[in-house]
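Note that one protein chain is taken out, while the other chains of the complex remain in position.
Labels A, B and C are assigned to the chains in the order they are written; within every chain, residues are numbered from 1.
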């Protein structure tokens, strides 16, 4: 590995562009190698802004001297790119979800393990300082044996219907972050999923075969329970909270506010809303995620592995089965 | 009804004594008539302290000129006392739960409706100013259509095992408050209950046939979902929170602290715990409950009726069935 | 002293009535002996409500078997009543201020010391749990050497102009509590006072010779500085905060809210106001004050002595001198 490893970013949509900027400008010790997108104009603009080449093809990147690739393309392309990168011996940063198809995930797992390349899945919320402090409080015993975890995860507004149609639905697109958080905080695998869900925000979401409002109960291998709720539209902002309760206490991450000013009048007290946009809320977590990737390149061990990418998909598929069958579903029923 | 209606308190255990003191000393416009307990020494002490007679028997109270009775005895005596009071034409304040047996509840319902006496069930949490503000925010449209309600209700320490054995178990003893809160906040009946529960705190609780840790998902008639969690032991205090989320926003009641002092040092910030004891937390709600009872005596309409006493018991029985059968249970399966 | 000492309350205006009710109903171990007021109808009503006699005269009370008197009459009568009670051998609870005249205060001091009776001045805020925790954090070393104290003390609305005319003005009526708090928290005497003040709320207050808005800087014997601000009208409620800063950290008591519910909408977050009425804010402090008086009767040592009553008056008079002369004034210039 080079002294300052370089990373080629595949996919320069919203998330890929953000990663490219972070690597180029804000993460000491990593360099941006180049970018690529099938939408070449987008890639060219990002490349020009950041002063790196826009590659003409994926193959060009795989053949290059980039130390790693960051796969930020659409989900259906993930596994092929993982396989290609593994075969090219590149370290891999892979945006979630790995795939919507479990056999495809397994193909990626096999390729990565065969090649022995380091791979980190982009579950950035693990790196949020407040959520990470909750996990730490469990891991270091401050909350004692963990009995219950509560995760609230609500978007400020639904994505476009066209996106929803290819997203794998709320459980594989949105809840997948929360399944990962549940595993991360409890330190234990999910063994059962029960779901109540509905279309409450936009009938078009229902027509697309998805739901927009959900409550889930999970059972973990170690006996802990996790509660999750999701909504595609919290009009007051991007609501992201995690709470772990156990025999010795409770740790909780609350929402920050946009700023701390308050106004007190005869009508009561007013505060700012919580941040609306996920980048505003989670930018420190994306930065920390890249710092962890840099450490992982040095040590050879990544903090969020391809197996950590597989488990939440199993839970997501179990959630859909629970929703359709109106009963708790064991993860072992899925695979 | 008298200008200052008087109330005879039946049962002078912890909760009955508290009600007697509140009526005698802190609720303007109500008077304490007398007290009674089969444990005559306890009744005599309370009577002496508050300057009222200790009645020799329930019959003496029913034959007296007391305008109302407050039934604060053990649960298994509730229905007989309700029937006797109804027949005596007394207004009734009845501690929860009405009974652990649905047929018995129905006998109470019939007696009260036949006699036409006003009756209020002691779901005091409805009168907590913060929880009531959450309900108001739903009722007045501030949160829009209500999609999800979250209730966290955790005791600081388990009750004695002897109490647990006759309590009806966690769902009929503890969660019953939360079932009532779910109906109160959503303004809609519970139609389905799903439970995950376990013994995590004290094996003796399990040996008594009960659980001490539970997560529940409820479905309401209007399509809202409610999440509830219960623990018999939150070592940091009496944790009581309600949150209502809907199309226009979210209302939430947080835990107060014992006091507001903070200490900031190089090691971080420390705050006081939340109150440990339910009386400390909810004393304003008990006061407001009696003020509502006084208004109900004047208007003839009580805010928490015998029907409001029945519905949470159905949910509690459904919860036990869900726990034992590992599936969601419809309330109509119970009665 | 009797097993349950009894207290006769002199003065049944707002504050005297409150004390009488607390003693009669809420402080275990103390009994209300009787009440007296020159406005006999008021005294009779309080007496009837609380089930004690209304005395016909002060002399009747001084000659009675009451263990203590609570002096809650108008300020100009305080010293004569203190002297009479001291001569009668009664323990004394005395509302602030002792007097507006320093020589009169000294006459009270002499009488109390000559008679050797226990006396507690009614600086209730010392007993507020949050402010007391700030003082404790200083006393136990948690904040290290104390460098700076900040006290914000704002009323929700001005008192009647007729009251203001006889109040001794803002510094002897309102700030006197804050001078006491400054001495209490720092554990050190005030040696210098500097004032900036103005009439900003109601010109009638200025016409009465008073001000309604003030900022003060105090210097203590131990080198600490205290900042105080006062306003006669904080439209958002009764704003009461204390902060102590030192070499090892900071302790602060924040305002509680009326209740903890919050509403989050697209327009921001709304919370309840802080309490508006001083009784609502400070009732626990009045209760604790009486519990301390009860302990003081038993031990013979009161926590807030007549000397603690004198020092804040000196500071108040120094504040007026500073205001009129536009310069820092040493307390030794006053007496």
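What we mean here is this: contacts are C-beta pairs under 8 Å (C-beta built on N, C-alpha and C of every residue); 3 or more make two chains touch, one makes a residue touch a chain.
Computed from a predicted structure; not experimentally measured.
In the complete complex, the hidden chain is touched by one of A:164, A:217 or A:251, namely A:251. Per the touch definition above, the residue from B:264, B:281 or B:310 contacting the chain not shown is B:264.
Residue A:266 is the one among A:266, A:279 or A:298 that touches the chain missing from this view. When the missing chain is restored to the complex, the residue among A:64, A:77, A:101 or A:142 that touches it is A:142. For chain C, the residues touching the chain absent from view are 145, 147-148, 150, 152, 154, 194, 196, 198, 200-201, 213, 215, 217, 219, 223, 225, 227, 229, 231, 233-236, 239, 245, 247-250, 326-328. Seen across the whole complex, the unshown chain contacts chain A at 25-26, 51, 128-131, 133-134, 137, 142-143, 248-256, 258-266, 272. Of the residues in chain B, those that touch the hidden partner chain are 235-237, 257, 264-266, 268-274.
Definition applied: only the chains that are shown with their structure count from here on.
Look at the CA centroids: the one farthest from the centroid of chain C belongs to A.
We define each chain's centre as the mean of its Cα atoms; on that basis chain A and chain C are separated by 57 Å. Averaged Cα coordinates give chain B a centre that lies 39 Å from the centre of chain C. Multi-chain contact residues of chain B (touching two or more other chains) are listed as 248-250.
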